[in-house]
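Every protein chain of the complex appears in place save one, which is left out.
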Amino acid sequence: MTVGLPLFLAISAILFSIGLVGVLLRRSPLTILLSLEVMLNSVNLTLVAFSREVGGSDGQIFALIVMGIAAAEVVVGLGLVVAMTRREMVLDTDELRTLNG
Amino acid sequence: MITVSWLIAVPAVAAVLLLLLPFGRQAAGYLALLVSLAVAGGVIGFIYRFEPLGGDQFGDNIAWIESLGVRWHVGVNGVSLAMISITALITACAIGYGMWAGRDRSHASFALILLTEAFLIMVFSARDLVVFYVGFEGMLIPLLVLLAAWGGAGRKAAVVQVIAYTALGTLLMLLAIAYLGFTAPGGPNFSMADAVGRGNDWVFAAFALALVIKSPLFPFHGWVLPAYRESSPEVAAVLSGVASKAGGFAFLAVLVPLFPAQAATYAWVFIALGTIGFLYGAFLAFRQSDGRSVIAYSSIAQMSFIILGVFLLDSRGATGATFQMVNHALVSAALFLLAGWLETQAGSGSFKHLGGLARSRPVLATVALILGMAALAVPGSSVFASEFLIMLGAFEHSWWLGSIVAIGIVFAAMYMLRWISAVLHEREGDLVGSLNPPDLRRGALLCLLPLVLCLIGLSIAPAQFTDRVDAAATALVSSAAKEAGR
Amino acid sequence: MTQLVWITLALPLIGVVLLSILGMKLPAKGAGWLASLIMLAAFLCAAVATIMLASRPEGDRQVVEVAWVWLTAGDFSVGLDLWFDELTAVMLLVITGIGFLIHVYSIGYMKDDPQSRRFMAYLNLFVFSMLVLVVSANLVLLLVGWGLVGLSSYLLIGFWHNKPKAIKAAKKAFIMNAIGDVGLALGIFLLFVDLGTVTYSGIFAGASELSETQASIACLLLLVGAVAKSAQLPLHTWLPDAMEGPTPISALIHAATMVTAGVYLIARMNPLFVHAPLVLDLIVIIGVVGLLMSGLIAIVQTDIKRIIAFSTMSQIAYMFVGVGLMAYWTGIFHLFTHAFFKALLFLGAGLVIHALHGEQDIRNMGGLRKQLPKVYFCMMIGALALSGIFPFSGGFSKDAILASGLHVDSPIGWIAYIGGLLGALLTGIYTFRLMFMVFHRRPSPYAEKVIPASVAHHGEGPSSMLWPVYILAVGAAVTGFLQIPGVTHLAFSWLDPIAPDGMVEATVGQDWLTTLFGTLIGLIGIAIAYHLYARESDAPERIRLGRGRLFQHALERRLYWDDLYSWAFERPAMWASAFLSRDIDRTAFRWAPLDGLGQLTAFFGRSFTVIENGIVRMYALVLALGIGALILFLLVRGG
Partner (left out) sequence: MIQGPSVDWFAIAPEVALIVGAFVLLLAAAFARGHERALSLILGLGTLIVSVGFSVAAWGDAPVVTMADAFRVDDLTELVRITVAALAALVLLLSVGWNRLREQGSEFTALLLLTCAGMGVVAGSTSFVTLFVGLELFSLSLYVLVAFDGKSRASLEASFKYLVLGTLGSIVLVYGAAFLYGATGSFMYDGIAASLAEGGSGEAVVTLGTALVLVGLLFKVGVMPFHMWVPDVYEGAPTQITGFMAGATKLVAFVALARILLDALPAVEHLWSPVLIIVAIVTIIGGNIAALVQTNVKRMIAWSSVGAAGYALIGIIVHGDLGLRGLVFYLATYAFTAFGAFAVIALFERDQSRAKGYATLDGMRAWGFSRPFAGMAMVVFLLAFAGFPPTAGFIGKFVISGAAVTNDYVYLAVVGVIGSVIGLAYYLRVIVALYDRSRKSDVGLPATPGLGGASLAILLCLAVVLLGGILPSLGLDWAGQAASFLTVAK
C-alpha cells in the first residue's frame, strides 16, 4: 500500500492543529515557541508531500529554507526569553499584558 | 500685475511665519493686521480695476498636478469679487478685534485667522474643482482649531458637532469632485468649465449635501448654534460672516452652473428647505435667551433665504442672493463682534443680566441700533434692498412663495426688536454696572466701524454693488434657468 | 423748483448727521434750535417750491426727476426719483410746517431731559423719512420712506427706553407696521409682475390694462399697508399704545403726518384704485366702522392722550371714507385741517400734562380753565374744529367728505353719510367730555395740589411751547376757509389734477345741507357731554355700573382687539417658538448627532477594543478564528 497525498495532508493538518492548539492553550513562552516549530514542520510536510506529487525539487528546497529560517526564529525567540528572564519578568504570557486596549 | 493668487499667498505665508517664528504679542498682532490690511488694499485695487462685463479677471491658470489634470485656475468675477471683499474686510476687523481683546497665544490665533482667509479667498476665486475643494476643506481646520483652542466652556461638544456635520459633508463633496474630474472625456480634468452638465443625480446630491451643511440649511443646522456660541467673538464673526458664505457662494457659483439640469429639476427641494429654514430660524430666534443664540438662529434664517434666492434661478434671485450674502456677512460679523464684546465685558451674554445699556452709552446704543435695524431689513437699508430683490424674485417665481417668504420680514422684526430692547432698553441688568469701559471705546469701536460704514455706504448706493455683480450672477444661473424653462 | 424740493429733502438729513456727530458738544438748547431752524429752512424751501409750482399753468404741475439709480437687477431698477405735484406740495407743507412748530415746541417740552439732543436728531430723522415717503416717484422708494417713518416712530415711541411700557408699545407699533410693509411690498411685487414697473407714471399708464381682479388684489395689498400705517381696522391696536411716547411725537407722528400716510397712499394711487371699485367700497366700510368704533371707545377712555389718539383714528377713518368715495381731495383736505387741530389738541394736552407734572388721567384734572386760560382758549378752538362745528376748519373738511357720500347717492354713499353723521355725534361727546373734565368741573384734589405751584413757577408754559400752539390755533380756526362751499374753491381745484379719472365733488347745496346737519349733530353731542360731564353728576357712573355695564367693559377693553391678537397670535407663537427651540431643535438637530453618533461610536470603540486585552493567546485566537471564517467564506462562495 502506498501512502497517498491525502494522508500526508491530513497528518500535516493534524500537526498544524496541534501546534495551533498549543499556541492557544499554553502560557509558557517556551512551549509556545515549541508549538510554532510543530506548525512549521507541518508546513514542511505539506511542502514535501506536494513536491513529490508535482515532481521537481522546488518544494523540497523550500522546505529546507523553511527549516533554516525556523532555526533562526527559535534563536531570536530564546534570546527574548533570556532577556525577559534577565528583566525578572514572569514567564507567563498571560501576564504580558501591560500593552493593551 | 497683482492677481488673486497673491491675495491667497500673502496671508498663507504670513500665517506660516507667524506660526513658526517667535513673535511677541504686539509684533504678531501688528504683522497680522498689516497683512490683512494689505489684502484689503489689494481687494480695493481689484474693485477699482474691475470690469463688470469682463468675465473672469485678475486670474491665473497654470498647470498644477499635470498627471491628474488639475490646474491652479483662479479668477474673479463679480460674485467672487463681492465675496473676496467681505472676506478681506471681516478678516481685518476680526484680527483687529483679537488684538484689542488680547487673546493669549495671539500669534497662533492670528495665523489661523489669516490661514482661514487664504482658504476662503481660494474658495471664492477657484475655477478648478480641486482648488475649490482644497479651499473649502482647508478652511475647516483653522476654524476648528480656533474653536477648540480659544472657544468657550462648551467648545468640546461644539467641535464634535462641527466635525460630525461639516467634515462628512465636505468629504462627500470630494467624492463628487473626483467623479467629475476623473470621468472627464480625454483624461482627468477638473476645470469647472469642463465639468458643466456631466454630473448625474448622485454626484449632485453629494455635492449639494456638503453645501447644505456648510451654509447651513434646515435640517442640517445643528452645528451652527454651538459653533457660533462657543467661538471667540472674532472667530464667530469670521465663521458666520464669511465661512458660512462659502456654502451659499458655492451653491450659486459652483453647484448651479455645474449641474444645470439637476439644479433645475431639484430647485424645488432647495426652495422648500430655504423657505422652511428661513421661517424656522427666524421663529426660533425670538425665544433665545442670549444675544449670540439670537444671531445664530437669524444667521440660519438668512442663509436659508439666500439659498432660496439662488434657486429661484433668475437674475433677481441670484443678484439678490449675492448682495444679501454681503449684507448678512457685514451684519452678522458686526453683531457677533458686538455681542462678543458685551459678553466679554459683562461676563455673560444672557439677557437676564443685560439690559438698559442705552443709558449713557451713546456709541454702543447707536451702533447696536444701526446693526439691529439693518438686520431686520428696515426699508432703505442695503439688507432691505437685497431682501427685496430676493422676495421679488420669489414672487415672480410664484405668488404664494413670495407671500410666505414675506412673512419672514415680520419675524425678523420680532426677534431683532427683542434683541435690541433686551440689550439696550428696559431695566438695567445686574451685570451692566460692571462694564469697564462702560461704552464702546476706540479699539473695539474701530473694529466695528468699518463694517457699519460699509453697511451705510451700501444702503446709500446699492446699485454700485448690484451693477458690478448683476452680469456675473445672472450668467451663473442662466443655463439652469434655461433648463427650468425660464 | 425741483432743486428746492431736493434741498427740503436734504435739510433734515443734514440735521440728523450734524446732531449725531456734534452730539454732546452742542448745548441742549442749541441742538433744539439747530434742528428747528433746519426745519424752518425746509419749510421755507417747500413753500417757495409750492408757490413756483402754483405759478405754472394747470396741467403742467407734475414734475418727475431722477437723481440716481438706487438698485438694479436684470430688468428691474429703482431710482431715487422725485415726484412733485400738487399733492406732494400739500404734504410737504404740512410735514415741514407742522414739523417746524413741533420742533420748536419740543425745545420747551424736552428742556429738562438730558437726552434732548437725541430726541431732536430722531425728530429730524422722522421728518426726512416722511419727506422721502411723499416725494418718491416710485413705490419702492415710497416703501423706503414708509419703513423709515416706522423706524423713527419706533425710536420716538420708545424714546424713554427705561419705561418697559414705552418699549413694548414701540415694538408693537413696529411689528404692526411691518405687517403693513409686507402687504405693501407684496402689492409692489404684484404690480411689477403685472406691469413690469414700479414707477408711478408706469403704473398709472398701465393701470387700465389690468383686469379688475388684478387691480383689486394689488389695491388690497396696498390697502394692508395703508391701514397698518394709518391705524385703521384691523391693524389699529398700536396707536393708543403709542401714546407712551413724548407728546410732541404724538402730535407730529401720530396725528399730523405719519398716520395719514395711508390716506396719502390711496390718494396718490387713485388711478389704480379707480380700477378696483370693490376695494374702494371696502375702504369706505373700513372707514365707517372704524370711525364709529374709535369714537365709541374714545368716550370711555380716561387718559387724555389716548382719547385724542382714538379721535385721531376716527378722523383718519373719515379721510378713508373720503378717498374711498373717490373724493380724494376731501380726504387730503381733511388731512390738512386735521393736521392743525389735532396737533393743536396734542400740544395743548402736552401743556396740561406739563403743568400737572406728567399726570395724564383726566379724572385727576378739572377746573384748569382758570389757571390755564390761554391753553383752554386754544384747545377750545381745536375741540370745536374737531367736532366739526361751523365755521371751524374741521367742519368744512369733514362735511365735504360726508357731502360726497350724499352726492354719490349709492348704498355705500348713504352708509358713509349716515355713519359719518353718527360719528360726528360721538366726536362731539368725547371731545367735549375731555374739555369739560379737564377744564371745567371742580378741580380734582391732585390738580388743586399741583397746579398753583406749577403755574406760579413757569406760567402756562415756556413761550417756545405756547407760540406753536397759538399758530396752530389760528390754523385750526381758518384753514377751512380754503373751501367754503360756493365761495372759495381752492382745495378742490388745487388737488383736482392728481386724479386723471376725475373726483367726486358735491354740489353747493349738498355741502351746505351737510354742514347744517353736521353742526347740529355736533352741538347735540356737545350738549350730551355737557349734561354728563360738565357738572358733578353720577350719570356716567350709573351708566358704567348699570345697564351698559357689559358694553362699557367691552369699550374699556377696546372691544377686545388686543386680547384677540394676543390669544390668536402672540401666545401661540411664543409657546411654539419656545417648544421648538427647547424641545425639538435641541433633541432632533443638536443633540442627536452629538450623543447618538459620537457616543455610539465611542461605545463601539470601547467595546471591541476589549478583545485587545494584551494577552497574546487571545490575539492568536482571533487570528485563528479569522482564518477559519475566511476559509469558510471562500469555500462557501467559491463552491
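Per-chain numbering from 1; labels A, B and C assigned in written order.
Operating definition for what follows: a contact is a pair of C-beta atoms (placed from the backbone, for glycine too) under 8 Å apart; a residue touches a chain by one contact, two chains touch by 3 or more.
Computed from a prediction, not measured in an experiment: that's the story for all the values here.
Colleague: What are the shown chains that the omitted chain is in contact with?
Modeller: Result for the missing chain's touching partners among shown chains: A, B, C.
Colleague: If I consider the whole complex, including the chain that's not displayed, which of A:L7, A:V21 or A:I65 touches that chain?
Modeller: A:I65
Colleague: In the full complex, which of C:V455, C:A527 or C:V616 touches the chain missing from this view?
Modeller: That would be C:V616, which touches the missing chain.
Colleague: Could I get the residues of subunit C that touch the absent chain, sorted low to high?
Modeller: 598, 601-602, 604-606, 608-609, 611-612, 614, 616, 618-620, 622-623, 625-627, 629-631, 633-635, 637-639
Colleague: Mind listing the subunit B residues that contact the chain we can't see here?
Modeller: Residues 19-20, 22, 63-68, 104-105, 108, 130, 133-134, 137-138, 140-141, 144-145, 148-150, 159-160, 163-164, 167-168, 171-172, 174-175, 178-179, 181-183, 188, 202 of subunit B touch the chain absent from view.
Colleague: Mind listing the subunit A residues that contact the chain we can't see here?
Modeller: Missing-chain contacts on subunit A: residues 5, 16, 23, 29, 32-33, 36, 39-40, 42-43, 46-47, 49-51, 53-56, 58-59, 61-62, 65-66, 69, 72-73, 76-77, 79-81, 83-84, 87, 89, 93, 96, 98-101.
By definition in this document, only the chains that are shown with their structure count from here on.
Colleague: Once you draw an edge for every pair of touching chains, what topology comes out, line, ring, star, complete or other?
Modeller: Shape of the chain contacts: a line, open at both ends.
Colleague: When the mean CA coordinate of each chain is compared with the mean CA coordinate of the whole protein, which chain is closest?
Modeller: Checking distances from each chain centre to the full centroid gives B.
Colleague: Report the pair of chains linked by the most C-beta pairs in contact.
Modeller: B-C
Colleague: Averaging only over C-alpha atoms, locate the centres of subunit A and subunit B and give their separation in whole Å.
Modeller: Centre-to-centre distance between subunit A and subunit B: 64 Å.
Colleague: What whole-number Å value describes the gap between the mean CA coordinates of subunit A and subunit C?
Modeller: 97
Colleague: Just the number, please: Cα centre separation of subunit B and subunit C in whole Å.
Modeller: Inter-chain centre distance comes to 37 Å.
Colleague: In the complex formed with subunit A, which residues of subunit C make contact?
Modeller: Its residues touching subunit A are 609, 612-617, 620-621, 624.
Colleague: So in the complex, the part of subunit B that touches subunit C is made up of which residues?
Modeller: 157, 160-161, 164-165, 219-223, 225-226, 280, 283-284, 286-288, 297, 314-316, 319-320, 356, 358-359, 362, 366, 369, 373, 378-380, 384-385, 388-389, 391-392, 395-396, 399, 402-403, 406-407, 409-410, 413-414, 417-418, 421, 424-428, 461-463, 466-467, 470, 474
Colleague: Please name which positions on subunit A make contact with subunit C in the complex.
Modeller: 20, 23-25, 27, 32, 93-94, 96-101
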